[in-house]
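Of the protein chains in this complex, all but one are displayed in their positions.
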Amino acid sequence: MNETMKFGVVVFPGSNCDFDTFHVLQNVMRQETVFLWHKDSDLQNVDCVILPGGFSCGDYLRSGAFARFSPIMAEVQKFAAAGGLVLGICNGFQILLEAGLLPGAMLRNKNLKFICQHVYIKIDNNKTPFSQAGKKNQVLSIPIAHFDGNYYAPPEMLAELERKKQIVFRYCDENGQLTEEANVNGSLHHIAGVVNEQGNVLGMMPHPERASEKILGSADGQVIFQSIIDYLEKKTDSRKKKAGRITRPVVSPLPPHIGNL
Amino acid sequence: MKIRILVSLKPSVLDPQGQAVKNVLHTLGYKSVKDVRQGKFFEIELESLERQEAEKLVPEMANKVLANPIIEKFTWEIIEG
Partner (left out) sequence: MIDDGTLANHTLTRDEYDLIVKLMNREPNLTELGIFSVMWSEHCGYKSSKVYLKKFPTKGKYLIQGPGENAGVLDIGDGLAVVFKIESHNHPSYIEPYQGAATGVGGILRDIFTMGARPIAVLDSLRFGPLNNLKNRSVAEGVVSGISGYGNSIGVPTVGGEVYFHDCYSQNPLVNACCVGLAKKDRLFFARAEGVGNAVIYVGAKTGRDGIHGATMASAEFSKEAEQKRPNVQAGDPFKEKLLLEACLEAMAKDLVIGIQDMGAAGLTCSTTEMAAKAGTGMEINLDLVPQREDGMNPYEIMLSESQERMLIVTGQDKVKPLQEVFNKWDLEAVVIGKVTDDGQLKAYFHDELVIDIPVKAVVDLCPVYRRPVEVPDFMRKLAKFKLPEMPADLDLNQVFLQLIASPDIADKQWIFRQYDHMVQINTIVLPGADAAVLRLKGLKKGLAITLDGNSRYAYLNPKRGGEIAVAEACRNLACVGATPMGVTNCLNFGNPEKPEIMWQFKEAVEGIARACRQFDIPVTGGNVSLYNETEGQAIMPTPVLGIVGLVDDVATIPSAGFVGQRETIILLGENKEELGGSEYLSLVFDEEKGRAPELDFTLEKSVQEVCRQAIKQKLVRTAHDLSEGGLAVALAECSIKSKKGIGFEVKLNDQIRTDALLFGESQSRIILVAKEKNVGKILALARKMKVKARVIGKTGGKKMIIWHKRKKVIEQPVELVRDVWENSIPGYFKV
C-alpha cells in the first residue's frame, strides 16, 4: 500500500499544547497530522495518537482525572489494546495514568510549585518505538512545565517497571548522572517517561514539541518523533505506510483552526 | 441523603503539602503539631436511597473518580438522611 502515515493530536477542552504538537509534527517533522476532538468517537484512521499537554477539563480534581472519561478516550483505549502507538506528553501522560493505560500516578512536585525549565533526561531504554532513534544513555535537553510531575508507583510496581525495562526516560544532569538536584520534581527513580508492558503506549512529562527546533534552544525532542516515524515506516504488516514528508508546509504565525468538529 | 467523603494520600505516600502546612504551623509557634495530612473533602447529595444502595454506590464513585486508588484512600459517612 502506498498510503502515507497520519498522526492525530487529541484536543480536550483545556489542552494547550495541541497547536504546538501539531506544528512540530506537520511543519517540522512534515507528517500528515489531524486534530481529534474529545467528543468524537472516530480516530480518523491515524497511525499514532498523541495526547498533548495542557490542563484538560481544568484538571480540577486531579490532573487528567476527567479527560479520561471523554468519548475519544474509549477509542484510544481500543486503539492501544490493538497495538496502536499512543504518546502522552505532560498532561497527556497524566491522562494515560488516570486511564490505567500506564502504571503509576502523579503527585505534586516536591517543591510544591509549578516548574517550567529546561531539564536533561537520558534514554534508559532505546528499544521502544518512541526512543529507537536515540542511543542508550543518550542525554536529551527537553523542557518540562508541570505542577504534578512527581511520579509515584508502589514498590512492587516500581520493581516490575525496572525489571521489564519500562522506564524509558530518567531525569539526569548534563552528563547523564542521576543526581538528586537533577530530579527537580522528586519523581521516584528519576522517572520522566514510562512505556506500557506491550511497548506501544508511552507517557513522558518533558515536552519534546518544545525542543524540536534549534531556535528554541534544543532540537533533541525530534528523537522521539523521529523514532515513531521510523518505527511506523518499518512496521512489516499489511498497514505499512510511508512517512508523509509534506514538502512545503504552509506555516502561519497563527495556529490553524481546529476545524468543524 | 447527604454523604461526606474524605480523600487523602495513603500513609505510605509522602504528602509534601501536609508537610508544608506542618512547617508553617511550626514556624508560627504551634509546636504541638505532630503531623499534618492534607486531603480533599466532598459533600454529595444523593436522591433518596436505601442505605444499602449507598454503600454500593459511594465506594464505586470514590474509586472511579474521586480518588486515585494508587495513591489515595478514602473514608465516607452519611451526614443526613
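All chains are identified by letter, namely A and B, in their written order; residue positions are counted from 1 within each chain.
Rule of thumb we're sticking to: a residue touches a chain if its C-beta (ideal position, glycine included) is under 8 Å from a C-beta of that chain, and two chains touch if they have at least 3 such contacts.
In this text the structure is predicted, and so the values were computed from the model without any measurement.
Chain A residues in contact with the hidden partner, per the touch definition given at the top, are 13-14, 16-17, 19-20, 23-24, 27, 53-55, 57-60, 113-117, 143, 145, 147, 207, 209-210, 213, 215-217, 250-255, 257-258, 261.
The rule is short, and it goes like this: only the chains that are shown with their structure count from here on.
Computed centre separation for the pair chain A/chain B is 31 angstrom, with centres defined by C-alpha atoms. Put simply, chain A touches chain B in their complex at residues 61-62, 65, 98, 104-105, 107-108, 110, 112, 150, 152-154, 186. Contact residues of chain B toward chain A in the complex are 9, 12-14, 16-17, 20, 40, 65-66, 68, 70-71.
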